[in-house]
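Below: one structure, written as structure tokens.
The other protein chains are all here in position, but one chain of the complex has been omitted.
Up next is chain A:
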Amino acid sequence: MAQEAGMFTVPKTIGSVLCCKCGILMQPNAANMCAKCLLSEVDITEGLQKHVVIIHCPECESYLQPPRTWIKTQLESKELLTFCIKRLKNLNKVHLVHAEFIWTEPHSKRIKVKLRVQKEVLNGAVLEQAYTVEYVVQDQMCESCTRVQANPDQWVAAVQLRQHVSHRRTFFYLEQLIIKHDEARNAIRIKQMDQGIDFFFVNRSHAGKFVDFVGEVAPIRKRNDKQLVSHDQKSNNYNYKYTFSVEICPICREDLICLPPKVAASQGNLGPLVICTKVTNSLALLDPFTLRHCFLNAEQYWRVPFKALLSSRQLVEYIVLDIETVSSEVVVGGSKYVVADAQIARVSDFGKNDIIFNVRTHLGHLLNPGDYALGYDLYGANSNDIELDRYKGLVVPEVILIKKSYEEKRQRKRNKPRSWKLKSLNMEIDNSTRGRDNEEKMDSEYEQFKRDLEENPELRFNISLYRNKEYQPSEMASDIDGDDFPSIRIEELLADLELSDEEMEDGSTRE
């Protein structure tokens, strides 16, 4: 500091003094004793533990941190070093500078750690000393390993997901969501059942967390039960098996619904015929003629549950002959709709007879003459619905169009592989109840699901799509077609890394 001020300072060389104990020449320090004499005088490691016992589970390679936690680490790893140091008491009296392992034979059941500590002694001199701590490793199985050993595949909690509809679209979608959020990591078994999936967990809280997750992405009704498995009279510990029964609402996207009078009235006399446009943890219903919409959440639905009148299995293909817009573009719940009058004919009738329908539709923004559309044929349908009968004097339209169809264009590209692929969960399939027909039905449903994904960007929002390595983009380029059916841009796909244990999604920044 004096030098900065420009003052002249005399250079100071420190002289040497004799150590007051052994008399060797040394630099003066706070204690005026050489390091050796100081060490012999004061032992700063006095009172510190030199022998510790740690407990290790040989099955899962984990070490016990009392009272209950088991920490899984490898030998000579950083986590093990931290764990060993944590097990030493009184280490807060000295200042830890350095710690490392000393090699011991792996089967010797001994771990040696060399620690260097610093402490202030005498009159301000800070002394640094190294010492070794020896850990004796005792083997003891941890509770989870004992349980597994006693009865493997023993589950403690089960979640039974069911949806009483004839298709599995919802479960395909849920499967992708579960993979994306990695919610099934705690499940020890996943089993595919008729009209649902069963998940088995080791911990009730894992099952509860899973049920909460499903509740956030689908409208559900749940109940849970428990069954006593064993009872320890001395310690009053009860072991139960917990079951969660989760029922997903049977209404899916693109379903045609006739609302019960009570529900229609509570939503402001929404026209009894509505289309379900979106299903998350609430249902979005749209009246296609007035473009009014409403949301029903799970509680509201289950108070007065209703079924779909017609579902997407019963969609019929129509060709649009003429279209005339009636209203301007309206944005309803994030999507655009335009009310239009359309002249349509069934594809099966087209060219054979002259049956033409004049209908009002909400797809005015999408359809042009000559386009194909899918819709529900109420003219020819024989519905057995109680709700419909309740409405006296209701004029039921002949056709309600739901979506535009790309079937023609798809036919051209039928055998081309897609540029993207999906992952799937590791499910057990109960083979006894399945026949050959079911498998074909499943495959075609899965194909339909993939087409839905291509056509609906909002459906893709929550799902991860991976790049398909087998796909050759050069084949695409040779096909010069105009704007055809919607497909997924390459930027939306995530690269699938070839790691065996973990899947790393590095594409999250791309989306």
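By our rule, a contact is a pair of C-beta atoms (placed from the backbone, for glycine too) under 8 Å apart; a residue touches a chain by one contact, two chains touch by 3 or more; residues count from 1.
By definition in this document, contacts and distances are computed from a predicted model.
A.B. asks: The complex has one chain missing from view, so what does its UniProt entry call it, picking from "alanine--glyoxylate transaminase", "Globin domain-containing protein", "Metaxin-2" or "Eukaryotic translation initiation factor 6"?
C.D. replies: In UniProt, the chain excluded from the picture bears the name "Eukaryotic translation initiation factor 6".
A.B. asks: Among A:Lys21, A:His95, A:Lys191 or A:Arg204, which one touches the chain that has been omitted from the display?
C.D. replies: The single option touching the absent chain is A:Lys21.
A.B. asks: Take the complete complex as the reference. Which residues in chain A touch the chain that isn't displayed?
C.D. replies: Against the missing chain, chain A presents residues 10-15, 17-23, 28, 31-33, 122-123.
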